[in-house]
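Quick one: the structure is below, questions incoming.
Shown here: the complex without one of its protein chains, the others still in place.
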Amino acid sequence: MAKILSLAEGVAELINDGDAVALEGFTHLIPMAAGQEVIRQGKRDLTLIRMTPDLVYDQLIGAGCAAKLVFSWGGNPGVGSLHRFRDAVQNGWPHPLEIEEHSHAGMANRYVAGASGLPFAVLRGYSGTDLPGKTPTIKTITCPFTGEELAAVPALNPDVTVIHAQRADEAGNVQLWGITGIQKEALLAAERSLVTVEEIVPSLEPVPGGIVLPSWAVTAVATAPGGSRPSYAHGYYERDNELYKQWDAISRDRESFTAWLDSEVLRTEGTPA
Amino acid sequence: MAKILSLAEGVAELINDGDAVALEGFTHLIPMAAGQEVIRQGKRDLTLIRMTPDLVYDQLIGAGCAAKLVFSWGGNPGVGSLHRFRDAVQNGWPHPLEIEEHSHAGMANRYVAGASGLPFAVLRGYSGTDLPGKTPTIKTITCPFTGEELAAVPALNPDVTVIHAQRADEAGNVQLWGITGIQKEALLAAERSLVTVEEIVPSLEPVPGGIVLPSWAVTAVATAPGGSRPSYAHGYYERDNELYKQWDAISRDRESFTAWLDSEVLRTEGTPA
Amino acid sequence: MSDYTSDEMMSVAAARTLRDGDVCFVGIGLPSTAANLARRIQAPHLVLIYESGTLGAKPETLPLSIGDGELATTADTVVSVPEVFNYWLQAGRIDVGFLGAAQLDRFANINTTVIGGDYADPKVRLPGAGGAPEIAASCREVTIVVRQSLRAFVEKVDFVTSVGFGSGPGDRERLGLRGGGPQRVITDLGVLEPDPATCELTLTRVHPAVTAEEVRAATCWDLKVAPDLRTEPEPTERELTVLRGLTS
Partner (left out) sequence: MSDYTSDEMMSVAAARTLRDGDVCFVGIGLPSTAANLARRIQAPHLVLIYESGTLGAKPETLPLSIGDGELATTADTVVSVPEVFNYWLQAGRIDVGFLGAAQLDRFANINTTVIGGDYADPKVRLPGAGGAPEIAASCREVTIVVRQSLRAFVEKVDFVTSVGFGSGPGDRERLGLRGGGPQRVITDLGVLEPDPATCELTLTRVHPAVTAEEVRAATCWDLKVAPDLRTEPEPTERELTVLRGLTS
């Protein structure tokens, strides 16, 4: 059964230096508060796994928490570049960042394999692109029935997956709805899991389009109201598109980023920016 | 966009003699009325695909529609044997029935591969059992990353899949809820599809746990109220457990089955037994 | 103590093996009866998973099929059939799988496919595999519930539908089966458990008023008897009352 912890306790207990960590949420329900708590606790040498690094990993990379990034699309959606990600790859600041690069279809299927207890997944992908030459975790496999060649990618099994959800009940059952993305697969693929939620309620009313992750499949739940801002929580608050646009200026140079980090993350206690 | 047809038109237009046909629905929403319409139209030499043949295929097999059965569990759930299936396998009545036998996990993954446009699926399955020796569509495959050996099964891509759902809207979008089983995968894996529904409504209200199959992914929709009896339609009517038990006596010998077929299927017009 | 049948004793003995909080993959019939009994006695937080995709079902009455409507309405969540097999069973999230058997051998290999003749022309065609091969492969442990008879407890099963311990120690590892395999066979006469060294099913408990010789006489192979053979306690009044409420 999932333990109910504070966000600080959850991050401290579940995430260790050097862990492979997936903070997932596809555009919706991005676990921003958890990411900033990881920064505050000074976690280091993390392998960060995420389809769309987004602001959450731009912040973690800029803050020096990451040794490696496993990803498929590293931009600021609808705005442009992730400057801290670019600075790390292009200039090694604040230190070099190893990358393992896939496509969305590849990453999604890697999580599916991880959640399924399989060592690899098969897809029609990557064929003819330059990715297999740069990413050793892309191989080919031959269909034993038709002889066709397809792509094979290894399962993703993070040490810890962190997701944000709308709510949980007091027993630790987690409910999310709207765009549910890759969260179920990312959570089930992981050894341990931390779910931040907008609120804990006495019982979960069924919601159209909602999914439930049973308490016994979750390690810990922590309340973090507003915990995905400036991403959004369907039914609670909307995406703060302005803040996504402002991030471009905040993150563009090291000084303004460092000032932001200092004032908005390091000097606060669990309050998302 | 899905065409709205009568059940008789749908079966006549979509199902040809010799087709590979999947009538799916895992315990819930079994397309019984469609199966009986197939019998009435005298379709022959069908390859019948279904995880749990259940009463619907016991009837089709006994009526002589099937040349081959692809399946994973051929019993009367909670009651015992499927006597028409047994009589066909053990005694070749009304004619010999070729079988291709898998496990549930294998069949489910074969549909997933079919729906995904992949030629095969990988699973941890069959290892050590006698099934691979009898079923040529079970092979092994080696993980290109870990060297582990796993099972490989070919995609299922029926010529036609038939499912039953609670309702559709006038544009042909289909909605089902409750136990949704394998219906989405079976439908998407097929070349053509026919969905019988309890009713056609002006628009689909979202339902917790419900799934929607968009009209443009469906070939035809036909109303068939009560079309899954004695199986059930969640929210419409319950499973007729007594009729499942009575089927044991009806189907046990050829004479009582033939009498039932004559009075309940052949002499009726689209009214499920 | 009221009178009780040997089938009732079997259900009670099976139910007692479940621990509170276990996640249990339940087949229909005796396994479902035992699991639902346990949930009302010593294991109120038992998580019942049916292969139709209902996770955490809490049925008031015993379902006839693994997909009765009540399983969906009382479940914590309902998932698709591929998901229940891939994300939940195959991934190793299930503590206990319950299986039945038409035939069983000394290494707890199970046949539910064909009896007699050969596969292409069998004497009796049984329903087949269903979810059993992967339940037997992937659950942390497996409990088999089956009435004991010479017809069922055979020297060699006619067809291996689901693997117990194959031909003995090391086979599960060689076959890549990640679950622990059958840890007990509950019958209407007693309880058999695999010997830790040889994996051979050994009689460890008899039901009240049953002798080891009676069990051996209902077994085709030379059934070993544990030196510390115990007697399973009789059903309690509470167990019988709840069981009869469920099955009536």
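Going by the order they are written in, the chains are A, B and C; count residues from 1 in each one.
Operating definition for what follows: a contact is a pair of C-beta atoms (placed from the backbone, for glycine too) under 8 Å apart; a residue touches a chain by one contact, two chains touch by 3 or more.
Computed from a predicted model, the values in this text were never measured in an experiment.
Can you list the shown chains that the absent chain is in touch with?
Looking at the complete complex, the unshown chain comes into contact with A, B.
Which of these, A:Ala108, A:Ile141, A:Ala168 or A:Ile250, touches the one chain of the complex that we don't see?
A:Ala108
Which residue, A:Gly10, A:Gly181 or A:Gly227, contacts the hidden chain when the whole complex is considered?
A:Gly181
Give the residue, chosen from B:Leu55, B:Leu97 or B:Ala115, that touches the chain omitted from the document.
Considering all chains, including the one not shown, the answer is B:Ala115.
Touching the hidden chain in the full complex, which residues of chain B are there? Just list them.
1, 112, 115-118, 173, 184-185, 188, 211-214, 216-217
In the complete complex, the non-displayed chain touches which residues of chain A?
26-28, 51-52, 71-75, 77-79, 81-82, 85-86, 89-90, 101-105, 108-109, 111-112, 123-131, 134, 148-150, 178-182, 184-185, 209, 232, 234, 238-239, 241, 244
In this text, only the chains that are shown with their structure count from here on.
Once you find the CA centre of chain B and the CA centre of chain C, what distance in Å lies between them?
28
Could you put a whole-Å number on the gap between the CA centroids of chain A and chain C?
Comparing mean C-alpha positions, chain C is 40 Å from chain A.
If I count partner chains per residue in chain C, which residues reach a count of at least 2?
Chain C, residues with two or more chain partners: 77, 86, 90, 138, 178.
Using the touch rule from the top of the page, what residues of chain A touch 2 or more other chains?
117-118, in rising order.
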